[in-house]
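A single protein chain has been removed from this complex, and every other one stays in its place.
Right, chain A next:
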Amino acid sequence: MFKIAYYPGCSGQGTSLEYDSSTRAVCKALDVELVDIPDWSCCGSTPAHTVNHVLSAALSARNLAQVEVMGMDKVTTPCPSCLTNLRTAAHKMEDPGFRTKANALLDVPCNGNVDAQSVLQVLTEHVDLELIKSKVVKPLTGIKIACYYGCIMNRPPELMRFDHHENPMAMDNLMTALGAEVVPFALKVECCGASYGIPRNDIVTRLSGKLLDAGRDVGADAFVTACPLCQMNLDLRQGQINHALHEKFKIPVFYYTQLLGYALGLDRAVLGFEKLCVDPRLALGKIKQPAQAR
């Protein structure tokens, strides 16, 4: 049993409920114990670091300090944006001058020596792929998948220190192990338009449209992603993209934890397929039913 503090992130309580619930379920099934940070708060996301770096670090550091109070030194989060903020805060606070400034904004000071990792990294580095394979009860045979990592899960490499920054393979390897066919997808680390869906929707429809187009070109039945914002831009906004670009995309966008949970035979209720906006039934239907036990 691998035990680690868990930072769900705000979207896990709203727009990416299914990511949070499927993450918890697959971690449990794979003997990774997630211990929720009590009374965690928002990391400040992109808006905070675009306003001020000390403010941004302090918002993340409040949570890192909670992890320290828990007596733990590792935290995991499903969200790449939260991850970047937590890692950046810890990194910047290695500088005593910066740490003093950030701690001056906090009630409880933070030492900043908590290591933050994505859930994907935890599943890649602390769970044996062979073990995952051995637990597969419904292999994903027959479905073609484009693995989309988003821009900041692995970048910049000096900070994120996980997988490859131009050609990450963690999700590819995972999906292959589950039996899916992974299609060659060249835009796996291209930006989807990030948080501009609301203030500059035209940017998101263009950039996310490019991703969907590239996925369709290589014959993907579905996307898998590890980022709540990427998922929202590609899935919830797919109708807007179609409208803006005169397209007819109809490509479901799963969280990788949903398909992992499906292959492990977990309860459909926690996987939350019904929360996806683009109907995933056609794509899921491509998965060949396992042969009857003889």
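The rule is simple: contacts are C-beta pairs under 8 Å (C-beta built on N, C-alpha and C of every residue); 3 or more make two chains touch, one makes a residue touch a chain; residues count from 1.
Convention: contacts and distances are computed from a predicted model.
Asker: If you had to name the missing chain as UniProt does, which of "NAD-dependent epimerase/dehydratase domain-containing protein", "Flagellar basal-body rod protein FlgF", "Heterodisulfide reductase subunit C" or "Multiple sugar transport system permease protein" would it be?
Answerer: "Heterodisulfide reductase subunit C"
Asker: So one chain is hidden, and I want to know which residue out of A:K74, A:K101, A:R216 or A:K250 touches that hidden chain in the complete assembly.
Answerer: Final answer for the missing-chain contact: A:K101.
Asker: Going by the contact rule already stated, which one of A:G112, A:G193 or A:P280 would touch the omitted chain in the full complex?
Answerer: Answer from the full complex: A:G193 touches the omitted chain.
Asker: Would you write out the residues of chain A that touch the absent chain, in ascending order?
Answerer: Listed in rising order, the touching residues are 10-11, 13-17, 39-42, 44-55, 58-59, 62, 101, 104-108, 151-152, 155-157, 165-166, 189-191, 193-203, 206-207, 236-237, 239-240, 274-275, 277.
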